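As you look at this complex, bear in mind that one protein chain is not there, while each of the others sits in place.
So, chain A:
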Amino acid sequence: MARVASALFSRLVIIIPYAWLLFFFLIPFFIVFRISLSQTAVAMPPYTPVFDLFGGLSGVMEKAREFSFDNYVWLTEDALYFNAYVSSVIIAGISTILTLMIAYPIAYGMAKAPKSIRPTLLMLVILPFWTSFLIRVYAWIAILKPEGLLNQFLMSINVIDQPLIILNTNWAIYIGIVYSYLPFMVLPIYSSLEKMDHTLTEAALDLGCTPFSAFWRVTFPLSLAGVVAGCLLVFIPAVGEFVIPDLLGGSETLMIGKTLWNEFNANRDWPVSSAVATILLLILVIPIVFFQNAQAKADGEGR
């Protein structure tokens, strides 16, 4: 009996995450995908066809014939969408690189810090999460605007005499993304650096490496799994980011999250916005698959 129970239990343990994925990812995705194949309609919900069970099976089949890929064709015809995708990927890419350049030294410093103060440092990295994301982004408006804190400070110490125009440019978006996603980059890099055996660095020094070359030949390659994880954790949400470009970016900033929001709310075009979301998902699946491969490889090496 106990064996049957434990076999059942181990099945159950596997079922839970799969059920989670099914209910909270696959089913919503299929709903979105299904809407993306529909047409707009002035109705509630605002698309056709809408299935009901009154027509029976033949009625459902009849209505299913109305599905088409017209919305996807539409996305290819209007350059707006293509430009928005490309611009999102570029902005997310630049932001990811900037985040990496700032986060790596932070994570390195944390991993090299005395063991007793590491929990405090970790806490400080996570601390911004305790305030609302929206409030923190709004705070950047106050800092970056022409008469904001940054410009006041720079002008008071006579570094500049004209205020810098940062707000409503891509620079403000980079700053916003780097600031908001920094912990997601710091934490995986820190965890990969922290568990690294420090005698490896000593071995590299012993074999003739200067501290600089020891870093590039040993420390950095060994932290690569953390770097890849951090980059994906920043890049993936940054591509679809809506709040930061909306609040900090300019009107000419094109990002797919904003486009999607416009289609959905301003145009009330659910099918097209669903098609935009589906394509976005496909764009993001590629780095996720890449990430999983890297992870599997890292696991293999860790054994």
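The rule is short, and it goes like this: a contact is a pair of C-beta atoms (placed from the backbone, for glycine too) under 8 Å apart; a residue touches a chain by one contact, two chains touch by 3 or more; residues count from 1.
By our rule, contacts and distances are computed from a predicted model.
Q: I want to check something: the complex is missing a chain, and I'd like its UniProt protein name from "Fe-S cluster assembly protein SufB", "NADH-quinone oxidoreductase subunit J", "ABC transmembrane type-1 domain-containing protein" or "Spermidine/putrescine import ATP-binding protein PotA".
A: Listed in its UniProt record, the absent chain's protein name reads "Spermidine/putrescine import ATP-binding protein PotA".
Q: Specify the residue from the set A:35, A:110, A:150 or A:222 that touches the hidden chain.
A: Selected residue, touching the omitted chain: A:222.
Q: Using the touch definition from the top, which of A:61, A:113, A:160 or A:200 touches the missing chain?
A: Final answer for the missing-chain contact: A:200.
Q: For the chain that got dropped from the picture, name the residues of chain A it touches.
A: For chain A, the residues touching the absent chain are 197, 199-200, 202-210, 213, 217-218, 221-222, 301-303.
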